[in-house]
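As you look at this complex, bear in mind that one protein chain is not there, while each of the others sits in place.
So, chain A:
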């Protein structure tokens, strides 16, 4: 039981890290102010449990102020970990207070992870599961079943629909597997049960997309209460998630598929007209009525607003030109033809959205207004036509979403049409990129709707850039370092080879044999002295391929194999998973292994290398994003013009956050230890180094800024020998680990606040 500025917090451990205390303090201030916060704390210092314990305590004490916690994480394992920690906390609560827990907490994931229908769940691929589920559970399918009982049915959904809504999910903590178990026991569909229970759950854990992707948020998170605290964990890439959710790419293949979609629509309309014309009339009437319902809902503050559907649309009815089904299909056809003609270009075209709208008006006389209603109109049509497999219509949905977006936003987006890929100028492969450059557009509704949004991660440096690119004003911004009883991380910057060749992955020296050779000798020497696992990251997949080939030719890989087994990330996720598992097996049985991987890849973002799975991480080069891409250039320009962020600053920031993510993979706690080797001389510069998280930066000594391979090996040996000594709890107590009594002492509190306010 901790006292955080008057709030009593149950903390389910005997001890606490000082930074956890500071973190909770800042968090409480943010909640008190009903504002947003940006908090950085190293991974492995118990960020999640601190967050959960404080917010749960806050909810229990002020149930009217904060009624819901929405915890967003990035990957499924992360989500499950959060729920398990929550379970631990809740068990501790009921043990301490003796009351049975009255909180409902649940995880939500896609159908793929929750479906218990034997046939559907065996599909395994997310899109297929969704499509199949839809063919079984769509409302008109079920309506049709009344007349034709032989149609296939999902009994789990039927049972849930029949009785599941009347009885709320009993209080407790439900992880994905628990939901499935519960569903199986009652014969209810866990996915719909979870989506339904979302509304009255106290704590919801799900992935970013349910809140940030307007297409999904509209379905799932629309009615979540305003008095919620939203937490984005591992939020260092949140701007990219926002941008991804608002960007569209249209290739010739998309258009071809769209063409067949439109034809199917036309045929279906024709058929319906002959059999059941009233349906279409009904729809027409509904459209005349307009989107009033939605408008009313938003005014009464029930809905999370949809950035795709701006307010002014809601006040109007669907324009007359596309109100009837045939007219709309004709409209779509025209639009499609226009897009096709745009893709028949021989040079790169870049234009803004107003330019595009003007062009479309000049060429095919399509007005801005009907375009804006395109997405909504298509949805309505698909409903009316009772089309079972929505997945088949993804192409036309994509086009209509594009139409709505392009006509809605005059700023923050750019259109780039590329007739071919840069690397293969002879092969025509035209693509229209409709690219979002402003991450704040997607996240704006979240900031506006919810009273507190917390953005947190192990690596958020420099802190001030996030409020700028996401366009919000935080009430608290803090970076906490890791208090350590022993320095368990050892960042080294290797700038030179033993032959004094400067090491760098920059473009000019990329093909340089001397650099590649020196990188090889660095890995080779490290493989001889580091126990168990080593992870090495390259700046891109291409770069890694080239280096691996060169190392193979020079026999370096063979020499490394004498010390450890080598595993390499491939573009194929399944293959990489296998390599990862084998890598862990090799670390486990003592043989030791090296994993060659790519920054910005799946491994660098989602996999932890705790303890012996990663005793050293080597970052070969600075992981700059591919700067020649036109989309990136456009985004950089936009950032410069709108947010006054210089191109170079942003690129460096982006590279360094990925580098920090990569090297941060090896330290997963205070009992863990690991080497962090930055193999590029550019890391020594202040502008790069300064953008590393504080908890890494403060351990880089001036002496380790420009080491040769040999010097790095010497320092590493020394470090590893020290770390191999036994490390006990008593060594930490009072320094980086506190008992309750210690925490309550005046002196300690002063010290903690001093550490916390060094920033």
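Keep in mind that, in the parts below, contacts are C-beta pairs under 8 Å (C-beta built on N, C-alpha and C of every residue); 3 or more make two chains touch, one makes a residue touch a chain; residues count from 1.
Convention: contacts and distances are computed from a predicted model.
Novice: Which name from "Sodium/hydrogen exchanger", "General transcription factor IIH, polypeptide 1", "Small ribosomal subunit protein uS9m" or "Nuclear cap-binding protein subunit 1" does UniProt give the chain that's left off?
Specialist: "General transcription factor IIH, polypeptide 1"
Novice: I'm checking contacts with the chain that's been left out. Which of A:40, A:85 or A:438 qualifies?
Specialist: A:85
Novice: Who touches the missing chain here, A:498, A:546 or A:706?
Specialist: In the full complex, the listed residue that touches the missing chain is A:546.
Novice: Looking at A:341, A:577, A:701 or A:722, which residue reaches the missing chain?
Specialist: With A:341, A:577, A:701 or A:722 as choices, the missing chain is touched by A:577.
Novice: Which of these, A:158, A:608, A:654 or A:680, touches the one chain of the complex that we don't see?
Specialist: If we include the chain that is not displayed, A:608 is the one touching it.
Novice: Could you tell which one of A:59, A:207, A:440 or A:652 touches the chain left off the display?
Specialist: A:207
Novice: Could I get the residues of chain A that touch the absent chain, sorted low to high?
Specialist: Missing-chain contacts on chain A: residues 13-17, 46, 48-49, 74-77, 79-81, 84-85, 88, 109-110, 112-113, 118, 121-122, 126-127, 177, 180, 206-207, 209-210, 213, 216, 240, 243-245, 247-251, 254, 394-395, 398, 421-422, 424, 427, 431, 433, 435-436, 541, 545-546, 548-549, 552-553, 555, 557-559, 561-562, 564-568, 570-582, 584-586, 589, 591, 593, 602-603, 606-608, 610, 625-626, 629, 631, 669-671, 729, 732, 737.
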